[in-house]
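Right after this comes chain A.
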Amino acid sequence: MSSVKQVLAVTQKEFISEIRSPSGVMTSALFGTVAVVAISLTTADVSIEPTISAGLLWVVLLFAGVIAMPRAFLQEEEQGTGDLLRLIGEPEAIFWGKGLFNGILMLTVGLVIAAMFLVLTGQPVVHPGDFLLGLVGGCASIAGAVTLCSAIAARSANATTLTAAIALPMLLFLVSLGTTGMRSAFGADHSGRGLMVNMALVAYAIGTYAIGSMIFPRVWKR
Partner candidate 1 sequence: MAAIPPLLVWFALYLYLAKINRTVQKIEEIQSKK
Partner candidate 2 sequence: MNRLINPIFALVVGVVTVLSFVAPDLPMFQRPELARIFFWHFPCPILATCLLIGGAYMSWQYLRTNDLRWDIRALAMQELAYVFCLLTMATGMIFSKAQWGAWWQNDPRQTSFLLVLMLYFAYFAYRAATQDTLRRASNSAALALATFIPAMFLIYVFPRLDPIQSFHPSDSVMKGKIHGWYAYITLLVFALVTIITVVMYRMRVRTAEILRNLEEDSNGSMESHGGNSAPTGVVRPISLPRED
C-alpha cells in the first residue's frame, strides 16, 4: 500500500470509529457550547470589546481542542487495539492519518464554536478573510501539537489530563498569536499586522506537524 493510501486508511478508520461512538465530537461540542453560552451569560449586560472577545474565543478553542483531540490515541489503548496498530501500521502513516483526522475534527469544532460565539456575543467580523485564516491555522496547530502530545502520553497514568498538561504550555504562545490576529479581524487593530500573525499561525501548524512526524516514529513503538 502506498503511503498516501495508508494515511487515508488510518483517517478513514478514525472516522468510522468516531461515527460508531461519537464521544470525541460530542464532548468537545458540549464543552464548547457550554463555554460559549457561559461567556454570553456572564457578559449579557455589557458589550465586550473586540480585544477581549478575541481572547475569550481563543481560550474556548484551546480548551475544546485539548479535550477532544487526545482520544485519537487514548482510545486505542483503552480498547486494546494499540498493539495491533503498532504491528501493522507504518508509524508515519499512523501519525499523519490521526493528525489529519484530528485536524478535520478540530476545524469542525472550531468553526462551530466560532460561529456560535459570533452569534451569541454579536461580535462583528470586519475582515472575514483574516478571521478564517487565523481560525484554520490555529485549529491545525492545536490539532498537530495535541496529536503529538497524546501519542507521547497515551500509555502513562492519567493520560487525558497529562496530555492536556503537556500540550497546553506548547499552545499558550499560539493563543497569544491567535488573539492578536483575531483582534485585527474584529477591527480592533489597524496596524495591518493581522495577515502576518495569521501567516505565523499557519507556519506554526506546519511546524508542529513536521516536528511531530519526525519524532512520532521514535516513540510510537516503545
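On how the list was made: all candidates are chains of the complex that A comes from, given by their letters.
Heads up, the rule we're going with is that a residue touches a chain if its C-beta (ideal position, glycine included) is under 8 Å from a C-beta of that chain, and two chains touch if they have at least 3 such contacts; residues count from 1.
Nothing here was measured: the structure is a model prediction, and the numbers come from that model.
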| item | value |
| --- | --- |
| Among 1 or 2, touch partner of chain A in the complex | 2 |
| Contacting residues of chain A [partner candidate 2, same complex] | 83-84, 86-87, 148-149, 152-153, 155-158, 162, 165-166, 168-170, 172-173, 176, 191, 193, 207, 211-212, 215-216, 218-219, 221-222 |
